[in-house]
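Removed: one protein chain of the complex. Kept in place: all other protein chains.
Lettered A, B and C in written order, each chain numbered from 1.
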Amino acid sequence: MDGIHDMGGTQGWGTVKVPADEPVFGEPWEAKAFAYGALSARLSGQNLDAMRHAIDRQHPHDYLADGYYGRWLACVETMLVDSGVLAPGAVVARARKLRGEDVTEPPDPTPNKPDYQPTAGGSLRQVDTPPRFAVGDRVRTKAHAHAGHTRLPRYTRSHTGTVAAIHPAQVLPDTHAHFVAENAQHVYAVAFDATELWGDGAEPFTLTLDLYDDYLEPVE
Amino acid sequence: MDGIHDMGGTQGWGTVKVPADEPVFGEPWEAKAFAYGALSARLSGQNLDAMRHAIDRQHPHDYLADGYYGRWLACVETMLVDSGVLAPGAVVARARKLRGEDVTEPPDPTPNKPDYQPTAGGSLRQVDTPPRFAVGDRVRTKAHAHAGHTRLPRYTRSHTGTVAAIHPAQVLPDTHAHFVAENAQHVYAVAFDATELWGDGAEPFTLTLDLYDDYLEPVE
Amino acid sequence: MTAITRPPDHPDAALRAEALESLLLERGLIDPKVVDGLISRYENDVGPMNGARVVAKAWTDAEYRRRLLEDGTAAIGELGYSGPQGEYIEVLENTGGVHNVVVCTLCSCYPWPVLGLPPSWYKDPAYRSRIVREPRRVLAEMGLELDDDVDIRVWDSSSEVRYLVLPERPEGTADLSEEELAALVTRDAMVGVGRVTPP
Partner (left out) sequence: MTAITRPPDHPDAALRAEALESLLLERGLIDPKVVDGLISRYENDVGPMNGARVVAKAWTDAEYRRRLLEDGTAAIGELGYSGPQGEYIEVLENTGGVHNVVVCTLCSCYPWPVLGLPPSWYKDPAYRSRIVREPRRVLAEMGLELDDDVDIRVWDSSSEVRYLVLPERPEGTADLSEEELAALVTRDAMVGVGRVTPP
């Protein structure tokens, strides 16, 4: 999906602010949000790609206003609600109760964990077919995204690059995030010239990103 | 520039909320922000394109959080500061003073209105050269934006469409917003098929937008 | 990421507007009468009732309709409507088979002289982002269901051309006067997110 999370090349954000001495967690709740996030796939019966998609789906205003661990907190809630572990509104109701309000909390919903079993741990997989592309091959990225999760950023679509390396095969986030299929496939490091991405006036540099076989088309 | 204002086709915003009975201005300050905005080009010696660019440049978080007239208020301040009518920080200092704080207000800056005179009122102009394209011609939009103001939205770049109408010539926002030149040129209504913009799964419809000659290349 | 927030002393919009006004008045840069006049004009005189009169006239006067579709700016000017954001207005005719709908994805361009200032939904991200990508779904969500065979045309107002939709005249209105017809015409129908319904 073309959400606010897809930030590559967008403008208007100002300069990079580097705080002098930064703790790992700025606030105790951020540490908790991190821990629940780290446990969220297990708690919800989902996976890492689904977790990322739960973050993608946050309203852009909240995405920007709440900060990184605010997004984690929200995504844990989304995953638990989607999987029927907690009822919609359960967290807010409990929060209001904790601050002393007289609130009726919603009953627990029917469990609704995805009907899904990973074929192995992690994201790397063995695939039997040989890679479609070799190092040095010219490839073109697809033009369009679907409304679901994807790892093909908007700024790299419809562009031509060169295969720089072949990585281990991995499950495809686009289907894995939605529990449709692991769709394990080859992943290529593809290098793009900056002028291909940003036009003739671009700073000279090379941008490399890791692209799943499904995202690529051969260049004749 | 590829800012938050360029919203066409972005996702994650939820459904369209239509309030039942909406006044023209929700709050008295919104009415004032509108009036100052309507007068801003005159007060700053700038123009309508520069005003739009002052809105484009707002930080994305503020753009989303402050609402439409909040953006107008901010853009008026930006234009007046850029033109040396008000000092940076003058509005906040005055606001703090108005709420009773003991604040030293910054002195007025050196006037810095752009060295710029429109050749006529409004944005329409006569140009002597005939239009480069005719109705029915296939045209392709340019791929890349510069960091300044433009009216070629990101979702329509690098796409092929058909000239549907020739509009009156107009000043080019890309140069006019920066007081570089009016660059008056032909403007074409260009129609794109939805699948060209969004892929094969798109709803069937036609998207037409008005594109300045500079944004277009012929399709052989 | 630390949450992005403004400086803690960032005054609210109402106070900043007051501060700006005070600075401009002090420097003699604005005339309160001009400001109040502008506000009053867009609160009272410039609004969708203007466009509604244009539409009603086009429904009842075939010759006016022809002029309106040929040169919107001039035909609208005949009724006395012109001004900012109306330098060049094109009128889009809805029919049984063609439905036009207007947006401005980059800001919120809108034909002020005939429709006044835009409603909140027209300026909100949801409308601006989605109507150019899934118009049929958005229109349905807004209450306008279109038959599958209707040709949807979306107009993104990316130059200084402004668009006014000429909605279809509803059936059963043959006896109504131009004024009675104008009272039926809604802002939403003239943007293309609704249709005009009989009384």
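Everything that follows uses one rule, which is that a residue touches a chain if its C-beta (ideal position, glycine included) is under 8 Å from a C-beta of that chain, and two chains touch if they have at least 3 such contacts.
These numbers were taken from a predicted model, which means no experiment stands behind them.
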Residue among A:85, A:163, A:177 or A:216 touching the omitted chain: A:85
Chain A, residues in touch with the chain not shown (by the definition above): 5-11, 13-19, 22, 24-29, 31-36, 38-39, 43, 52, 55, 59, 61-62, 64, 66, 68-70, 73, 76-77, 85-86, 90-92, 94-99, 108, 122-124, 151-153, 155-156, 167-168, 170, 187, 189, 197-198, 202-212
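The rule we apply is simple: only the chains that are shown with their structure count from here on.
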Between chain C and chain B, distance of the C-alpha-averaged centres to the nearest whole Å: 17
Per-residue overlap in chain C, given as positions that touch at least 2 other chains: 4-5, 125
Sites on chain B at which at least two other chains make contact: 9-11, 13-14, 59, 61, 64, 198
